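A single protein chain has been removed from this complex, and every other one stays in its place.
Note that the chains take the letters A and B in the order they are written out, and that residue 1 is the start of every chain.
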Amino acid sequence: MAQFLQVLLSGLATGSIYALAAVGFSLVWQAAQAVNFAQGEFVMLPAFLVLIGEHWLHWPLWAALLFGFALSILLLGLAFKRLIVQPFGPDGGLPLVIATMALSILLKEAVKTFYGAEAEPFPSLIPNGDFHIGGAVISVRDVLNLAAALAVVMLLTLFLDRTKTGRQMQAAAQNPGVAEILGIDVARMTLYAFLLNAALAAVASFLITPVYLAKFSNGESLGLVAFIAAIIGGFNRIRGALVGGLLIGVLDNLTATYVTLSYRAALPLVLLIAVILWRPQGLLGDAEARIV
Amino acid sequence: MRAHREAIAVAVVVAALIVAPLGQGNYIAYLLCSWLMLAIAAMGLNLTLGYAGRISLAQASFIGIGAYATSIVTLAHYPWVLGMAVGVVLCFLVGLLLGFPALRVRGHYLAFVTLAFNSLFFLVARNEDWLTGGTYGLSGMPRPRIGPVSTSGQLAFYYFTLAVALLAALVLRLIVRSPWGRAFKALRENEVRAESLGLDVRRLTLLAFAIGSAYGGLAGAIEAPLVQYIDPGSFDVVQSLSLLLMVVVGGLGEFWGPVLGSAVAVLLPEALRVTAAYYLMLYAIAVILLMTRCPGGLIGLARRIAARPARRRGAAVS
Partner (left out) sequence: MTGFMPMRRAAVVAIAGAIVAWHAPAQAQNNKTVLIPCVCELSGAGAVSGTNYRDGAHIAVNEINAAGGILGHKIVMRDYDTQTNPMVSRALVQKVVDAGAYVVMGTVYSGSTDVNMLVTEHAGVPQITGSEAPDITQKGDPYIFRTSSGSEKDIPALVDYFTQTLKVKKVAVEWVQNDFGKGGHDLFVQAIRKAGVQVVADVPSEQGQVDFSPDVAKIKHSGAQAVFVYVNEEEAARFLKEAKKQALTVPLVGDVTLTDQKVIELAGPAAEGAIAHVGLTVSAPVPSIQAFVAKFRKIYHHNTDHNGIKGYIGVYAIKYVTEMVGKFDRKAFAAKMHGLTLDANKYPGMLLTTSWDKTGELSRESFMTQVKGGKAVVIATIPAN
């Protein structure tokens, strides 16, 4: 029982990180019809920007974090949209996918060449400490990660449903033509989605890197899990990404503990294929609607 | 006239390929072999994606199936031809199977299904030691004998690879020029219209996948005796992505696109050796620029440059 509780809690904690990466991925997909194959690298990079602030510029941690966050939004939000997605026009299709794949190579190689190939420790923002629940241990960090993921999804849903800008973003994503006629600044709304994605990626990066360590190749597995979580949950629901992320985190751990270790990586893949074939809109998604 | 010129162009290229490794070291011959091997796999992917418009991120797993089949058969002292045939047929069948999801989903979703398939293939290849040798892989595959001639030397094996690649290109050429090829293109351009023209979309989609995958298998049958060592890591998703990059960089749906794209991928690191650690970054930036400026790839770019004077004249008139 203690073991079950342990893997369940740990799975939720890991899943919340997947969810944060997946939410941003869904936002960009919906807003710009762009599948971002560099999403994993978007979560890898902000931690290194902080390390640059800390170790190269010798700033205090808070300044380095601020620097990393601001630069992430600039590079992964604004520059990504302007320089890579925008030139393709409204429907980038395959060339855009290829461009994001190349971007993922570029980000990995740049970090490796200019910062280093080795894994680096990353300062923890959260005090060390553990909760003991029925024989299982969950760290303060895990609890905060989970809370952060829930809060992000709640706030985003509120923002999209209750604010004028949020509703305009939805309209712009669902039908750019009609939105334009209604006087909505579609380009600006799309930009918001990109900036939000960059901010979420930076938050996810700061939350996980203390545990996962900063390494140029960290995005490879994370990016894949983010796609899978987003698709399983359903692209057109923000909370779909949350459910998808948590589901994968938990199922992953349960499989590894009780079913098979050597095929532990297979379950999310099988789940992905099954969902795409039998319920392509995802577990929580509607067949037609787009949320953003 | 055009066919005549094309024949000359092809003859020149073939002649260049025949003399290319002469007087060079084994390394050059080896590099050329890897290029031709990748070109075969990329040609197959180009059929599935470029002509029929169905994306596959699983081409590396088909190279893997071909390579494992060839290795297992030749390590059991059966001839290479048998191993190759087993691999190609197996890939054709598995490709047919993987084509079924393509009947249901398109684009990005299909990309993820095929990507997941490739990841699963990696896990199976790594875990099923009894068949694949697991993480240790398989090694020591003999190189084929053609009658009395052994291809164990690097140069001999190169000419063998060249012959296989030319044959593969010829067959693909025939397919593309046949009614099937035209039907594939119709499928890519407008599926509803293709259906209304009486084309069997279902069968064509499956066939596009199966033939494209079989080409992956053929490439694997070359890779096994070329490297004489295979392990699951050689056929992971990253390799599939890099094959996709080759096809698109060369020019999607262009017959010579994959050949050019794979040449760039294999030979560029060599040409850019002076830039050392920066070459992958330069490659990535070049790909991004190419995609944003000219989604038609290198061949599209060449076409555009060739067409430029005409356009200028047109612009001057207007």
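Some observations on this one:
Following the convention adopted for this analysis, contacts are C-beta pairs under 8 Å (C-beta built on N, C-alpha and C of every residue); 3 or more make two chains touch, one makes a residue touch a chain.
Because the structure is a prediction, the values reported are computed rather than measured.
The hidden chain makes contact, of the residues B:E128, B:E189 or B:E270, with B:E270. Among A:L57, A:A119 or A:I133, only A:A119 touches the chain that is left out of the view. Contacts to the hidden chain, counted on subunit B, fall at residues 2, 5-6, 9, 12-13, 16, 20, 24-28, 30-31, 34, 126-127, 134-137, 139, 154, 227-229, 231, 233-234, 256, 259-260, 263-264, 267-268, 270-271, 277, 298-299, 302-303, 305-307, 310.
Even with one chain removed from view, subunit A keeps its contact list with that chain: residues 2-3, 6-7, 10-11, 13-14, 112, 117-121, 130, 137, 139, 208, 211-213, 215, 217-218, 220-222, 249, 252-254, 256-257, 261-262, 264-265.
By definition in this document, only the chains that are shown with their structure count from here on.
Spacing of subunit A relative to subunit B, judged by their CA centroids, is 33 angstrom. Contacts from subunit B toward subunit A in the complex involve residues 49, 55, 101, 104-105, 107-109, 111-113, 115-117, 119-120, 123, 126-127, 237, 241, 244-245, 248-249, 252, 277-278, 280-281, 283-285, 287-288, 291-293, 295. The part of subunit A that touches subunit B in the complex is made up of residues 29, 35, 37, 83-84, 87-88, 93-99, 101-103, 105-106, 109-110, 112-113, 224, 227-228, 231, 262-263, 265-266, 269-270, 272-273, 276-277, 280.
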